[in-house]
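Of the protein chains in this complex, all but one are displayed in their positions.
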Amino acid sequence: MTRYAPGGPFDAEKAIPQEIKVKLESHFGLDRPLFDQYLLYLKNLLRGDLGPSFKYSGWEVSELIATAFPVSLTLGVLSLGIALFIGIPAGIMAALRKNTWLDYLPMSLSMAGICLPTFVLGPLLIYIFSTQLGLFPPLGWYGPSDWFLPSFTLGLFYAAYVARLTRAGMLETLQQDYVRTARAKGATPWRVVTRHALRGGLLPVVTYLGPAFAGLVSGSFVIESIFFIPGLGKFFVTAAFNRDYTMVLGTVLFYASLIILLNLLVDLLQAWIDPKARQTR
Amino acid sequence: MSLETSSSLGRDAWLRLRANRMSMISLFILIGIAFVSIFGPALSSYDYDQQNLDRVFESPGKDHIFGTDNLGRDLFARTTYGGRISLAVGLLATVVSLVIGVSYGMFSGYIGGRIDTWMMRAVDVLYALPFTIFVILLMVLFGRNFLLLFIAIGAVEWLTMARITRAQTMNLKKSEFIEAARALGYSHGRILFRHLLPNLIGPIIVYATLTVPAVMLLEAVLSFLGLGIQAPMSSWGSLIKEGAEKMDAAPWLLLFPGIFFCLSLFALNFLGDGLRDALDPKSSKD
Partner (left out) sequence: MVFEMPSIQNRPRTKIMGNLDIQNLKVSFHTREGIIHAVDGVDLSIKPGEIVGLVGESGSGKSVTCNSVLKLLPVPPARIEKGQIEWSGKDLIDHDEQNMQAIRGKEISMIFQDPMSCLNPYLSVLEQVAEPLVIHGMASLEDARKQASEMLVNVGVQRVVDHPHAYPHEFSGGMRQRAMIAMALVTKPSLLLADEPTTALDVTVQAKVLSILKTLCTDLGVSVLFVSHDLGLVAELADRVVVMYRGKVVEQNHTGSIFSNPQHPYVKALIACRPTLESNPVRLPTVDDFMNPKTGKEEALEKLVAPSLNLDSQETLLQVENLVVEFPTEDGPVRAVDGASLMIRKGSTHGLVGESGSGKTTLGRSILHLAQLMSGSILYQGKPINLDHPDDRSKFRKSMQIIFQDPYASLNPRLTIEQTLLEPMKVHGIGSSRKERIERVINLLEEVGLGEEYLHRYPHEFSGGQRQRICVARALTTEPEFIVCDECVSAMDVSVQAQVLNLLRSLQASRNLTYLFISHDLGVVKFMSDEISVMQNGKIVENGLADDLYRSPKSDYTRKLLNSIPLANRSANFQINRPSV
């Protein structure tokens, strides 16, 4: 599909001598008919071969993914961790202390978190923590000290969202009749929350994890370009700009399988929480 | 579709909304921002793309109240002009997503059965995909153009709308007044548009208010990645990108578009929340 787009990978800014272009195109099989190219790609795909990158000469696409993905994975896991560890407790607290400052404060902050886009927050955090305070390095991805700012930037948005979801879910669950039953048994507030309300209250968060994974992938594009992180997102965007077909296709395929896998995990998690879902699946 | 015809429920909701201070403040902020964005470029004595290489990186002052950028362009003109684009993209893409989402959701929910199951499974699948990838691919494929931008965004933002509409339709379809309408021999069209749609308007309004900021955010992300609005045109997203790059030399380049953008999102989200409370069927019952 990408192949129909105007322009080619070697129509770069600087004109390449015609004979070199022909040679290059034949090297990558671009001179053959389109249908043949497609068949060849499929055949290689079945063997797990995503083909060579057009732009990074000498690199296979799968090699590039293998190098860049761990970086993005670290970023994603850290961000998600931050999101859940901040978001869930904040949401529970807000729900339990509804209409007090323990509700208003985290919810206002979370509204701010949702409204501050990562590309505003990122530079802002760099300005405060690197330029002014010098606590963290501003750019790059060399060691754990580099991890903090990017994952915080990415995670904060999701923390805000998770907090709101948790609050709504908990409020809904706390109104349920079975929570009243638990209170009628003489359960302490702690027990009512942890044992009876939490599962139902967190179900919306678990359901949201699917789209959240997709969102983290998209978010990584921005974060990696702000902080100059050599992750898969950066490669993908660069590849898209450069019309590096094999790289774009390979990355999209990789992302698709990743998302499918993660959604499977979410389904399993849901089944673990909800006995009804366990039965119908 | 209007609040005048939609009964005293609409009036009640408006009264509740008026009592919500945050929502009313948000509403005024939005009106203010919209006003400045529409008339700002005309009021400013500079054009958004008018360069003046003698006065680059000028901090906010008397001539340029928001300062100038690296090419000496007036930031006030650029910010308000960017506001036009950002708000226009937000509104248009929301309308696109509204039209697709509401009709898809209403159809799916009303028909029910196997068709509904498949239609919703399709939505589930699309939902789990990182839509930025789609939009990026579309942009790469068809080049960057304004029309395509909001069609693309609208086309991915309709999913939630479809889900909400469908869930509401399913609920309402079971309700006895719809069944009564069928027993009275009303046509499907009459049931859909006179009995179902007016009862869906509450959630639709709420969600539309929340879609506008989502769309604006997506547009800004794309502009930030260099896939959205192209220079010398500006949107808040592209201005923020420029500002972030030149943050050290001229922080106001990030500050003003950033404030405008975040304030709009803030106000829209608060307004959406307020509307949700005001239109919530639970609170309006009895």
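A and B label the chains in the order they appear, each numbered from 1.
Here, contacts are C-beta pairs under 8 Å (C-beta built on N, C-alpha and C of every residue); 3 or more make two chains touch, one makes a residue touch a chain.
This one's a predicted model, so the numbers in the text were calculated from it and none came from an experiment.
*Asks:* Which listed residue, A:G169, A:G200 or A:G233, touches the chain dropped from view?
*Replies:* From the options A:G169, A:G200 or A:G233, the contact with the absent chain belongs to A:G200.
*Asks:* Which candidate, A:A182, A:L209, A:I223 or A:A240, sits in contact with the chain we can't see?
*Replies:* A:A182
*Asks:* Taking the full complex into account, what residues of subunit A touch the chain not shown?
*Replies:* Listed in rising order, the touching residues are 176-178, 180-189, 191, 195-196, 199-200, 273-276, 279-280.
*Asks:* Can you list, in ascending order, the subunit B residues touching the missing chain?
*Replies:* Residue positions of subunit B that touch the missing chain: 6-9, 113, 175-177, 179-186, 190, 194-195, 198-199, 284-286.
The rule is simple: only the chains that are shown with their structure count from here on.
*Asks:* When the centre of a chain is set as the mean of its C-alpha atoms, what distance in Å lies between subunit A and subunit B?
*Replies:* Inter-chain centre distance comes to 23 Å.
*Asks:* Spell out the residues on subunit B that touch subunit A in their complex, using ranges where they run on.
*Replies:* Those residues of subunit B that touch subunit A are 127-133, 136-137, 140-143, 213, 217, 220-221, 224-226, 237, 240-241, 243-244, 247-248, 251, 254, 258, 261-262, 265-266, 269-270.
*Asks:* List the residues on subunit A that touch subunit B in their complex, please.
*Replies:* 1-2, 4-6, 111-112, 114-117, 119-120, 122-124, 126-127, 131, 210-211, 213-215, 217-218, 221-222, 225-226, 236-237, 240-241, 243, 248, 252, 255-256, 259-260, 263
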